[in-house]
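A short worksheet on the structure shown next.
Every protein chain but one is kept in place in this view of the complex.
Up next is chain A:
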């Protein structure tokens, strides 16, 4: 008995070894692969007749089909560039490509937020962010301390026990209370500005998104429908309406071009307007102040150039940056005309090229 069994086992093992193990699979249509997702799509229609009857036969048919497909997928995966992780003895690791099959996102992509009031100003002036050191030298403690926070340089502000009375102040006034009040006001102003920036961002973001988000209210949908109607070449004048849709009421002020002043109104104002018109026509001075226009243009170009170069340019030394900022601050400080005059002196070439000979 035992001998027979051993023989059987040996025969089976021999057969296993010699049986051709092919990795070839024949398919009518090629499979589509997405190796980033370990995905294979088989467009061949499966043998419907074979799979109809329930039971183990169907299971074996399904398993054969699955085996063929899995073999093809594995063949592709083994063709990927592979390397040995952790040196020569480590496991063989293949580098997967990016997943190609497009799946919907979980949430919409993040919207860029509109710039805050300070950011707009900084962009206009060309002010770039200066990187500060995280530690400051504290003379009293003779060590490097952080700029703010726990154990900051300059001691704990809550423990400041001395507040000098300045020269012109009322001697009865509580200076410490004044400091505290000033701090509270600063905090409140900061918070107010933050909320204002938030409201501005929210306002621009909430302006009707013209694509479906799946959860729009009735008012939003009405607004979107109105905007869509007007977005034609003839501004919605020839758009047919739905059977029960109410006609758009004519706007009360008659639009921009159909607005007229009253016929019999303020005679003095009318006379003044006509005289002003005649004066403008007869004066030799040009209506457009060329110098102001040119300087405005130059300022805009400055702002654009600063914004474009700002990130690419390497950090200059502190001195260079301060020197660069000072002329900007000075001309910003002076009045418009004064600033314009100074700017003119700094750039004779640019202005002269564009100035007409007056």
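Here, contacts are C-beta pairs under 8 Å (C-beta built on N, C-alpha and C of every residue); 3 or more make two chains touch, one makes a residue touch a chain; residues count from 1.
The criterion applied here is as follows: contacts and distances are computed from a predicted model.
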| item | value |
| --- | --- |
| Which of "Ribosome production factor 2 homolog", "Exosome 3'->5 exonuclease subunit ski4 (Csl4)", "Epithelial sodium channel subunit alpha" or "Cytosolic 5'-nucleotidase 1A" matches, in UniProt, the chain that is not displayed | "Ribosome production factor 2 homolog" |
| Sole residue of A:6, A:74, A:221 or A:308 that reaches the chain not shown, by the stated touch rule | A:74 |
| Chain not shown: contacting residue from A:94, A:176 or A:269 | A:94 |
| In chain A, positions touching the absent partner | 21-23, 36-46, 48, 51-52, 54, 59, 62-63, 65-67, 69-71, 73-75, 77-79, 82, 85, 91-96, 98-99, 101-110, 113, 195, 198, 201, 211-215 |
